[in-house]
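The complex appears here minus one protein chain, its other protein chains still in place.
Residue numbering begins at 1 within each chain, and the chains themselves are lettered A, B and C in the order written.
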Amino acid sequence: MIIKPRYSKFDTAWRILVILTVLVQATLLPLDFLFELRFQRWYDMLDLVITVIYLLDFGENMHRYKRIQKHAVYKDIYWDTYSSGKFFISDVLAILPYAFLFSHPAFQFLRMFKWVKVLRTMHFFQIRNIRNTTRSSLWFLLIGTFLVAHWFSCIWLRIHGFEADISHLDNYIKALYYIVTTLTSVGYGDIVPNGNAEMLFNILLQLTGVGLIAFLVGSVVGLFTKRNPAEQRFTENMEKLRALIHYHDIPSELEKRISDYFTYEWKQKLGYDESELMESLPFGLKNDLQLEFKNRTIKHISIFEGVDEKFVREIALYLTPIVLTPGDYLFRTGDVANSMFFVKKGKISVLTEDEKQELTILKSGDFMGEIALFKKSNRTATVKSIGYSDIYELHKKEFEKVIKKYPDIALRIKEKSISREQRYI
Amino acid sequence: MIIKPRYSKFDTAWRILVILTVLVQATLLPLDFLFELRFQRWYDMLDLVITVIYLLDFGENMHRYKRIQKHAVYKDIYWDTYSSGKFFISDVLAILPYAFLFSHPAFQFLRMFKWVKVLRTMHFFQIRNIRNTTRSSLWFLLIGTFLVAHWFSCIWLRIHGFEADISHLDNYIKALYYIVTTLTSVGYGDIVPNGNAEMLFNILLQLTGVGLIAFLVGSVVGLFTKRNPAEQRFTENMEKLRALIHYHDIPSELEKRISDYFTYEWKQKLGYDESELMESLPFGLKNDLQLEFKNRTIKHISIFEGVDEKFVREIALYLTPIVLTPGDYLFRTGDVANSMFFVKKGKISVLTEDEKQELTILKSGDFMGEIALFKKSNRTATVKSIGYSDIYELHKKEFEKVIKKYPDIALRIKEKSISREQRYI
Amino acid sequence: MIIKPRYSKFDTAWRILVILTVLVQATLLPLDFLFELRFQRWYDMLDLVITVIYLLDFGENMHRYKRIQKHAVYKDIYWDTYSSGKFFISDVLAILPYAFLFSHPAFQFLRMFKWVKVLRTMHFFQIRNIRNTTRSSLWFLLIGTFLVAHWFSCIWLRIHGFEADISHLDNYIKALYYIVTTLTSVGYGDIVPNGNAEMLFNILLQLTGVGLIAFLVGSVVGLFTKRNPAEQRFTENMEKLRALIHYHDIPSELEKRISDYFTYEWKQKLGYDESELMESLPFGLKNDLQLEFKNRTIKHISIFEGVDEKFVREIALYLTPIVLTPGDYLFRTGDVANSMFFVKKGKISVLTEDEKQELTILKSGDFMGEIALFKKSNRTATVKSIGYSDIYELHKKEFEKVIKKYPDIALRIKEKSISREQRYI
Partner (left out) sequence: MIIKPRYSKFDTAWRILVILTVLVQATLLPLDFLFELRFQRWYDMLDLVITVIYLLDFGENMHRYKRIQKHAVYKDIYWDTYSSGKFFISDVLAILPYAFLFSHPAFQFLRMFKWVKVLRTMHFFQIRNIRNTTRSSLWFLLIGTFLVAHWFSCIWLRIHGFEADISHLDNYIKALYYIVTTLTSVGYGDIVPNGNAEMLFNILLQLTGVGLIAFLVGSVVGLFTKRNPAEQRFTENMEKLRALIHYHDIPSELEKRISDYFTYEWKQKLGYDESELMESLPFGLKNDLQLEFKNRTIKHISIFEGVDEKFVREIALYLTPIVLTPGDYLFRTGDVANSMFFVKKGKISVLTEDEKQELTILKSGDFMGEIALFKKSNRTATVKSIGYSDIYELHKKEFEKVIKKYPDIALRIKEKSISREQRYI
C-alpha cells in the first residue's frame, strides 16, 4: 500500500495560520520591549493562543513524521519533518509560553525559534508551488522588508528615546519614516543620529539598507533574466528568423508564414516539444504519459470501437505527431499510400485533384487513409490543412507489427473500414 | 479561403492614437483633481473627443473579433481581442463620458479601465515588433516613470497644500522636483515631510523609488546579458580561439585567418547557420524555405534555362552549401571529379596546375564542373577562392537520381554543357 | 613516486594566520599615520612579530616551491608558488621590518606588498574550496568594505582635522559614520565637505561608493542567477511539466507522479545523471569511477562471493542502471527472461501473477532472475517497485561475453544459483 502524504487544503490552511501567528508575534515582540505590552491582559491571552497553536503544530508534525517514517515510500520527498534533530529542538523551544514562565522579557526572544520551522515551510511552499514562485518570492520580500523596518524603528526609539511632546504613535511613525529614509538610501538629513551609540546604529542601518537594495535588485534581475522558457524559445526563434532575413532577403510572404508559425507554437504549446519532457522521465512514466496523450485521440475513433484496450495501447505507441501550417498539403492525389492519419486538432480540407471542389472537412477525432493499412493503393484525393493542424500518422509497417498478435481484431477493423464510404483514402 | 488579419499601417496608426489618448487622459486626470479642470470648457470637449475615440476603437475591436471568430485559422495568434469577457467589460466601462454623467470626480477614475486594453496592445506591439524590442521597452519605461512622478507630484500637492506666494506652475515644478529627488533616492533634504500623513506618503514614495530603481537596473542588466545571439556566438568563438592560442601557440597567420573567418561569419550571416532555423520549422515550411534560397541561384544558370520548374525545384533540394575562406582550394588539377558547383556569392579563381596563370574568374551565378555529372573524368584546372565564397555543390549521385525521371531534360542539359567551352571542369 | 602537495590542516591554519596578520597590519597602518603609533612600544613589538611570521611564510613557500619543482607532476595545479619572479620580490619586500629600519613612516606602506601573496592565497582558497565559494566571497566582501571604510575614515580625519572638544574615539566614529553615510549614498548632509581638498576627496569617495554598490549588487545578482545546477534542472523540468499541462490537460494523478519524480530526482541525485560527469573524464578515471559505483553493489552478492576480483570488475562494466518510480513494473509473469537484476537501493515487491499474494520483498543488495543467464526461460513472478528504486540490469549477452574467459567461475556461479531456492526468476 502506497501512502501519498500530499498536502490537503486543510493542511495548507493550517500552515498559513502558523506562518501568520509567527508574523504577528514577530511584530509584537519589539513593541513589547518598548511599551511593556506583557503587562497587559490581551497580550497574555494572545501569548496563550500562540502557545496552543504551536503545540498543535508540533503534534501534527510528530504524527506526520512517524507516519512517513513507517511507510517510507515518499520519505525522500517530504523532507520538512523532524528527520534531523535540530528542527525538533527548535520547535519545542518555541512552544514554551515565556510570558508566563519568566518575568524577564529577554526570554520572549526564544519564541523566535519557531522561525526555523516557518522559513523551512515557506521554502517548501515556494518549491512545490512552482506556478507562483515569483509571486510568493515577492510576498516574502515585502514581509521581510516590513519586519526589518519595524524592528529597526523600535530599536531606534529605544536608543533615541521618545519625544515627549508628541504621541507614541507619532513617535513610531517618525521613527519608521527615519528608518525607511535611511534604508532606501534617500537620507534627507532632517533627522540625524547624535552620539556614538546612534551613529554606530546608523552605520549598521545604512549597511543593512544597501544589502536590502542589492537583494531587491538581485531578485528583480533574476525575474528579468529567468524568463519563461517558452517565451525564450519564441524570442530565439524570432532572432534566428531576423538573422535569416538579414542575410537572404526572403520574400515577406514566407517571412510572415514563419513568424506566424513561431507565434502559434508559442501560444499553443508554450514552445515546448513533448519529447523534451519525455527524455527526462524514466521508462515507466514516459510510457504512461505517451499513452495518455494518444489514447484520447484513438479512443473516439469509430474503427477502433469495442476493440481490446491492450491493442489500442500498443497501437498508440507507434503514432508519430505531425504539425501542418495553414495551406500545407498532407498528401496529393496519386501519391503512394502507406499510412493512415488521425486528426488531433484543427481542420483538414479534402479536395479533388484539381483542388476546385471540396469533398469534405475533417475535424478533431476524424481519420483518413485507413485502406492504406490493408492494401497497396494510391491516394484518391488531395488533403490540405486549413489552419494549423496536429495530426498523428500510423505507418503500415508498424500497424502490421502490432496486428500480427491480434488476428481477430485485424479482421474486424478491415471489415469496418471497407464498409465505410471510401471516397478518399 | 484563408484570412490574414495582419496589421496594416492604418491599423498601427490607429492603435498609437488610442495609446496617446490614454496617456493624455492619465496626465490630465490628477490635474483635474487639483485644479478642477472639469469645470473648464476645453476639458469637457477633450473628454468628448476621448469618448468618441474609445467608441470607435471598441467598434473596430468587435468587428475584428467577429471576423477572426468566423474564419478561425489564425484565431490562436491574434489573441488581443475580446475572446475573454473581461476585456469586453473593461473597454465598455472606459467609454462612458464620466465628466458629463456624474458630478463627482471620483468617477473619472473609471476611465482608467482603458489601461487594461492599452497595456495589452503595448505588450502585443512589443512582441510582434521583435526588431525594436529594446527601444520600445525603453519608451514604456520612460512614459511609466513620467506618469508615476506626475501622479505622485499631484498627490503631494494635495496633501501638502499649495504655497500661496508662488504660482501654480512653480508649485507643481517644486513638487515634481521633490518627488524626483526622493524617487531617485538623492534626498537633498531641502523639502521634508511634516506630520504623519506626509511621512506615511513619503515612506510609500521612497519604497516606490527603490522599486523603480531595481526595475530600471533589472531592465538594463537584461539588455547587457541578453546580447544579440549572433554577437554572442562570435564572442564565444573568439573565446575558444583565445583558449586554443593559450594552449597551442599556433602561428599568428593562422590565428588571423580564423579570427577573420569568425568576423566574416558574424557580419555576413549574423552568426547563424540556416540549418539551425530549419530545424525548428515543420516539414512544409522547411521545404519552402530551402527552395526559396536555392532557386534563386539555380534559376539564373544557363544550362537550366527553359527547363521545367518542377525539375529545378527537385534539384534544389540536393544542393549542399560550402563556405570557402580566402585562399581555400575548391579542387586541384587531377582530382577525381564527381560533382558540379554553383557560385552563390564571392569570386573564384580558375588557375592552371602550376597556379601561375589565371584562366578565368567565376562570380555569383557562374557554375563549373558540369561535365562531371555525365562522364567519369578528372579536374583539368585548379580552383581557388579569392575572398570568402558561398558555393553550392551538386553530387553526381543525387543528380542522377533526379534526372532519371526527366530523360528529355537530361539530354538537353548534356548537349548544352558539351557545346559550352570546357577548358576546365 | 608521485607527490601530492595537498594542503594539510596545519597548512591551512598557517595560511589563515598569515591572512589575519596582513589584515591586522592593514588596519593599524592608517592609524599609525594618524596617531603616530610607531613611537609606542607595543606597535614595535607587533611589527617584529609580523616580520617573523612573514619570514617563516617565505621560508615555507620557498621549500614548497623547490619540492614541487623537483617532482613536477602536479606542478601545473599548485600554481600559487614563486614560479614567476614577481611573487618572490613582493614577498621579500614585505618581510623587511620598516618600523625599525627607517624613521619615515611612508616606508611602512611597502609592507602592503604582502597583499599580493594574500590575494593570491585567498583566490586559491576560493577556487579549491568549491563547496563554500559563496560564503567565502561574502567574507571577502565584508572585510574589503570594512578596510575601505576604515582607510577613508583615517584619510578624512587627516584632511579635515580632529575636533578638539571630543575624544579621539568620538572623532573616529564620527568620521566612520560620515564615510559610511556617503559610501552607501545615503548622504544626510549633517557633515559636509568644505574647501577644495575636502570636496575633491568627497568626489572620489562618492564614486568609490557607487562602485562598491555596483560591485555588491553584481555579486548578489551573480548568486541569484548562478543557482545550484541541480535546482536549476528541477525548475526547468517543472516548467516543462507546466507547459505540458497547459497544452494537454493530462490527469492530475499523472501530473503528481511526474512532479514527485522530479522532486525525488532533485533530492536524491541532486538532479545529475552520473553519465554527465563521466563524459568529462578521460578514459582512466571514467573506468575507475564506474567500477567504484558498481563494485559496491556486486561485492555483497552471494553468488559472486569468493569469485576472482578481476572477473567482478569486468562484469561491473556491463551493468546498466534503471530507475523505477512507485508502482512501476520491472517485469510481469510470463515475460521472456534474458537478464538478471541487482537491487541497489529501494524496495521491490515480488508478487504472484494476479498480484494478490506478495512472495517476498527484495532490498538493497538482493538480486533476482539469475537463472535467465544460463537457460532460456520465462519470468515466473511479477515484480513491482514499492517506492523509488535503483536497479542494475545485467544482460545475458554481456554476461556470456565475460564468462567465456572464466569457464571455472561460470560453473561455480551456475551451481550456486541452482542450489538457491528459485521461486521466481
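The criterion applied here is as follows: a contact is a pair of C-beta atoms (placed from the backbone, for glycine too) under 8 Å apart; a residue touches a chain by one contact, two chains touch by 3 or more.
Computed from a predicted model, the values in this text were never measured in an experiment.
Enquirer: Decide which residue listed in C:119, C:214, C:317 or C:336 touches the omitted chain of the complex.
Expert: Reading the full complex, the residue touching the unseen chain is C:214.
Enquirer: Touch as defined at the start, partner being the missing chain; which of B:36, B:190 or B:335 qualifies?
Expert: Checking each option in B:36, B:190 or B:335, the one touching the absent chain turns out to be B:190.
Enquirer: Hey, which of C:188, C:234 or C:392 is the one touching the hidden chain?
Expert: If we include the chain that is not displayed, C:188 is the one touching it.
Enquirer: Please identify, in ascending order, the residues of chain C that touch the omitted chain?
Expert: Counting over the whole complex, chain C touches the hidden chain at residues 2, 4, 6, 72-77, 79, 128, 130-131, 182, 185-189, 192-193, 196, 199-200, 202-203, 206-207, 209-211, 213-215, 217-219, 221-222, 225-226, 228-230, 268-272, 274, 276-277, 280-285, 288-289, 292-293.
Enquirer: Would you write out the residues of chain A that touch the absent chain, in ascending order?
Expert: So the residues of chain A touching the unseen chain are 185-189, 217, 221.
Enquirer: When the complex is taken as a whole, what residues of chain B touch the one chain not shown?
Expert: 145, 169-170, 173-174, 176-177, 180-181, 184-190, 213, 216-217, 219-221, 223-225, 235-244, 246-248, 250-251, 254, 256-258, 260-264, 267-268, 322-329, 347, 386-388
The rule is short, and it goes like this: only the chains that are shown with their structure count from here on.
Enquirer: Where the centres are mean C-alpha positions, what is the separation of chain B from chain C, in Å?
Expert: That gives a centre separation of 41 Å.
Enquirer: Give me the residue numbers in chain C that touch at least two other chains, ranges are fine.
Expert: Residues 185-189, 217, 221.
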